[in-house]
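Excluded from the complex is one protein chain; the other protein chains are retained at their positions.
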Amino acid sequence: MEGLLAQLIIIGAKILVILAVVLGLGAYLTLVERKVAAHIQRRPGPMVVGWHGLLQPLADGLKLITKEDIFPRSGNRFLYNLALVLALVPAVLVFAVVPFGPEFEVFGLKVKPILTDVNVGLLLVFALGSMAVYAIALAGWASNSKYALIGSMRKAGIIVSYEVVITFAVMGPIILAGTLSTYEIVQNQIEQKLWYLWVQPIAFVIYLFALLAETGRVPFDIQEAEAELVTGFTVEYGGIKFGLFPLVEWYVEVLSLSAIGVVLFLGGWSPINIPFVGFVDPLFFLGPLSPFVWFVLKVGLLFLFVLWLHWTLPRYRIDQITETAWKVMLPLTFVNLVLTAIIAPIVWR
Amino acid sequence: MPWAKEEDFIELKKRFSSLEIEVKPTITNLHISKSELIELLKALKEEKGYKLFIDHSVVDFPDKSPRFQAFYILYNVDERKRIVVKTWTDGTLPSIEKLWFAGKWAERECYDMFGIIYEGHENLVRAFMWETYQYHPLRKDFPLEGYANDYLPSLNEVLWGDNLQGLMNYDKMHTPVPTLEDLEITEKKRLKKKAQLVLNWGPLHPGTHGTMWFLFDLEGERVVQCDVILGQLHRGVEKLAENEMYNQFLVYTDRMDYISALCSNQAWVVAVERLLGIEDLVPEKAKYIRTMMSELQRINSHLLWLGTYALDIGALTIFLYAFKEREKLMDIIEGITGARLTISYPRVGGVRMDLPEGALEVIKAFVKRFPKELKDWETILSRNRVWLRRNTGVGVVNREDVYFYGLTGAVARGSGIPYDIRKFEPYDAYPWVEFDIPVGENGDVYDRYLVRLEEMRQSLRIIEQCVSKLENMPKSAPFFAESPDPKKLKIPLDGIGLKVPEGEIYSSGENPRGELGFYIYSTGGVKPYRVKIRPGSMYNLCVYPKLMKDRVIADAVAVLASLDPVVGEIDR
Partner (left out) sequence: MIKKVFERPLSWLERIFFIDFIKGLSVTIRHAFSKTITTHYPYEKLTPPKRFRGFFGHKVVDGREPQPAFDEWVERFKIDVQPGKSRCVVCMLCKRACPVPQLFEIEGEKLPNGRRRVSVFNMNMMLCTFCGFCVDACPVDCLFQSDIHETASYTRKDSVLDLNTLERIGRDWQKRREQEPDRIWIDDQQRMRLWYENDLTLPEVKRK
């Protein structure tokens, strides 16, 4: 009985932490993006609200919540609201299987900083990613507008193609690690003293492009192309409903997918790795907090890299995006699988 | 002067009985009767090589019979000669749609403004006004203020006891205003729906460069037909020109192509100077200043084009980098002329004021740093695989299309024809500076992009030469013309009393967007009788429906941005 109560309390605490961190961080990442974009463009960005703009997300959130909720006259209200729920929930649920650090002890209980350590964790991630298609198709259809329909059809086509690509791309690390559970993949990388990035460069690059396509970031953001479709399938949404779509797509999904990318390719919470030799930890002075800091640092760096790409590159056309997915990236993943099968015995030793 | 001589047309006189050749110092006219018009135009196009269509319009003489005089301006690119074909009509004309497609749009405009019916035209609809509009505005019996028949009291709402006295009162009766039903009728008459859905792109859209209204007939993502509805920014500049003095009209020329205002000003001022015959009286300093400012404005305009083009394709930072350099250019222009957008700095006879202290140093500092910035942007864009994939092979214009659609400017140069008015008919200081004309090979969007980037570098060359010339001129050199005989010919700085003798002229200047031409018909006095403005952007836009056939919507932005239209010039 006591053990069950303790377990429930721990799980409750983990859920609260994850929800708070993800949603709060999502809002503040809008400020980070605006500041980074502004400095790339030689201007300061938000500076008025709070010191150097730190309270800007609060101001934005307040403004969006108090705006009028416009609804097109002949749209489908139930599907219109359902689309939003279907977009938000799977994106946040992915964080249930992301491991933040190694197992630690508190008050005599062993706690793993991961919400649920199912042994098919990765399968859950990609299943939840596929649910995003429903949200987009429903949002475009329920808006009853030509622009929204075209935008949502484009985006749905892209997501379906890149789901296939991403699934094949991650088969490489799965073979090398031998398990689908995210916690154990990181542990295997630490045991084998090898970040899978060094032996799977092709898969990493393809995973990165598929991340950009799934979340609708440049060069694959044909959906939000202002010059043609003026925000695409979200064109008939107003107020906080409009604010939640980019929050989910651009920030929460990028965070979750880059966390999975760090877990798969960059060794999770391990410090800097010299292949086959060992680990070097410049942050050793932080003691037991060091793995968590390394994880956050790696996810942050990957996010900043995605931002950097967004504000530099132009965007592809819709038929070029799907063409690249099926004709270029998918064959490369097969080549990667063959190569992995060859070098796997060396890694397993 | 590139006007054709009489000897070229001797054998044509034998074939056409009503042909009369009139050669004046400012223009060469071929007068022909209406029945032989199409034959003569065909002969000129196919046998004599006058393939490029420049313009077509009509002059209204209400007390003569027949009433309208129609004119067609044609150009021979190989021999660099220009000719004007004129005919008289009472209200109908044969259509030249089969000879030049650009004529179709010119004829729509004449039908709209004068009420001339064209036989053989495929879809004779109004060009700028809505379909149910009853009048023809450019006729001489249409008053300048229009017919105020609609009741619109809302313009005079009174707030807080505001006493509407004097200059601020608006009349309750207003000239006709279109309603939503009128706009729907216009849309239906323009495009007959053949495929799945008709998408309205515009008139209020961030992607079209201004208020243009495109209609796409879509089958999935592929465009089956496309058409353009213009006239959302029509302000009646040609009607206003008949009421303004020659110098006062300068203000309207800035507001047509508002992005390259100085080049439009210069084209108008040079046209009036050529009509007066005082081109040699304009002092050297004024010519160099006008050339230098025009080239600065050309760089300014191309930077705006580059910024919005990259923004539409997705490279969002280039927009802000281009505008950083544009800020510097506008600071320079503001320091010299006093305004940033609507400039009116040249005058008939010179410029308004001399250069201030420090202007040449600032321009030199700008010119030194600018090539480095251009190189940075080229690193981001020109060899980027996404950019190449998006732009090569899209929107291809071949050489015959250039003649058939009347294309000029960077669009013609991207397809391999070195058509540049600064070399063909030089004005101001252009005969004395050295520069190259960039010419592309394939005629796709990427070539036009490269041509415009190279034009920016050539403009820098011209500016450097002008600056070194201006530095060596004495401070007291004159910047405005001195009339040799003030009793016979007055050239005032403020333009009051500038009388132009009887005559007509067509003169054009090289705008960054194409060829901006002015056809001025003067019957003596201080105000012109008819001014026809040949907009480069309008004839560049008429190739758009052909380029968009069987393409995806995503190409619509790329092709439109590469043609670089400005609605102020198209709609006037």
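Annotations
Every chain is named by a letter (A and B) in the order it is written, and numbering of its residues begins at 1.
Note that in this section a contact is a pair of C-beta atoms (placed from the backbone, for glycine too) under 8 Å apart; a residue touches a chain by one contact, two chains touch by 3 or more.
From a predicted model like this one, the values you see are computed outputs, not experimental measurements.
Within the complete assembly, B:E441 is the residue of B:E22, B:E441 or B:E502 that touches the hidden chain.
Touch with the chain omitted from the figure is made, among B:K42, B:K98, B:K172 or B:R385, by B:R385. Contact residues of chain A toward the unshown chain are 36, 38-44, 47, 308-309, 311-313. Interface with the hidden chain, as seen from chain B, comprises residues 159-160, 162-164, 166-168, 244, 247-252, 317, 321, 324, 327-328, 331-332, 334-339, 342, 344, 352-353, 356-359, 361-362, 365-366, 368-369, 376, 379-385, 388, 418, 423, 436-441, 446-447, 450-451, 454, 493-496.
Here is the rule we go by: only the chains that are shown with their structure count from here on.
Chain A and chain B, compared by their mean Cα positions, are separated by 50 Å.
Interface of chain B with chain A (complex): residues 197, 199, 205-207, 221, 310-317, 320-321, 324, 380-381, 384, 386-387, 389-390, 552-557. Across the interface of their complex, chain B is touched by residues 37, 40-43, 146-147, 150, 154, 218-219, 221-222, 225-228, 230, 311-320 of chain A.
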